[in-house]
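Of the protein chains in this complex, all but one are displayed in their positions.
Right after this comes chain A.
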Amino acid sequence: MASRYDRAITVFSPDGHLFQVEYAQEAVKKGSTAVGIRGTDIVVLGVEKKSVAKLQDERTVRKICALDDHVCMAFAGLTADARVVINRARVECQSYKLTVEDPVTVEYITRFIATLKQKYTQSNGRRPFGISALIVGFDDDGIPRLYQTDPSGTYHAWKANAIGRSAKTVREFLEKNYTDDAIANDSEAIKLAIRALLEVVQSGGKNIELAIIRRNQPLKMFSAREIELQVTEIEKEKEEAEKKKSKKTT
């Protein structure tokens, strides 16, 4: 049945599926994992870095991009589609600021991106964008926000979420471990993001990239050394927890 209704995006199947949109969601799963966490005073974005070819300039392979000074996003899926969406979002952020003299709210720019994606699910001869995005930032009211969009053009606010390959595993980890204690302070929220990624990342800390935004502060990208330090701390804590556990049982 699918083969007759997945040729043109504008066609519904008899049981109400838009197969191209569902296939676009499969394309998202081909991208590496990205995780977003909303803390009390911080928002964290962590991504699994794809290994870069020897001759490739690492700076041009980025999964985390700033949309404005106070908003950034991570994506998973088709690289080229992401570039187009990010460009449009960045232009919109500046256009909005020049028009109303206020920076965009995270919800506004998310809604803009989601509307753009939805347009491509209803247009003649176009295919949907094959990316999902995690958009984080702080609004003027000082409240941290995390939103997720997908190829169908829907967007929702989340406390923590993951997209891309193995997103399901990471989301289950987050469901178990996202507690008030886990986001009690900034460093705990950062550790939670790294721990979630370590569940699925293939070679540990050197394949992780991390970005944070603190209230009234610009985006900060963690260096490889800072991430290694965090990973070492996490491994130490894990060992201590296991030692305590084995002591209790004996």
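Throughout what follows, contacts are C-beta pairs under 8 Å (C-beta built on N, C-alpha and C of every residue); 3 or more make two chains touch, one makes a residue touch a chain; residues count from 1.
The rule we apply is simple: contacts and distances are computed from a predicted model.
**Student:** Would you kindly match the missing chain to its UniProt protein name, picking from "Aspartate aminotransferase", "Proteasome assembly chaperone 1", "Serine/threonine-protein phosphatase 2A 55 kDa regulatory subunit B" or "Large ribosomal subunit protein bL21m"?
**Tutor:** Cross-referencing UniProt, the chain left out corresponds to "Proteasome assembly chaperone 1".
**Student:** Just name the one of A:Gly31, A:Pro103, A:Pro128 or A:Gly153 that touches the chain not displayed here.
**Tutor:** Of these options, the touching residue for the absent chain is A:Gly31.
**Student:** Considering the whole complex, which of A:His70, A:Arg145 or A:Arg165 touches the chain not shown?
**Tutor:** Checking each option in A:His70, A:Arg145 or A:Arg165, the one touching the absent chain turns out to be A:Arg165.
**Student:** Taking the entire complex into account, which one of A:Gly77, A:Gly137 or A:Gly205 touches the absent chain?
**Tutor:** Looking across A:Gly77, A:Gly137 or A:Gly205, the contact with the absent chain belongs to A:Gly77.
**Student:** Provide the residue numbers of chain A that touch the chain removed from this figure.
**Tutor:** Per the touch rule, chain A residues meeting the hidden chain are 4-5, 7, 11, 25-27, 29-32, 50-51, 53, 56, 61, 63, 75-80, 82, 124-125, 165-166, 168-169, 200, 202-203.
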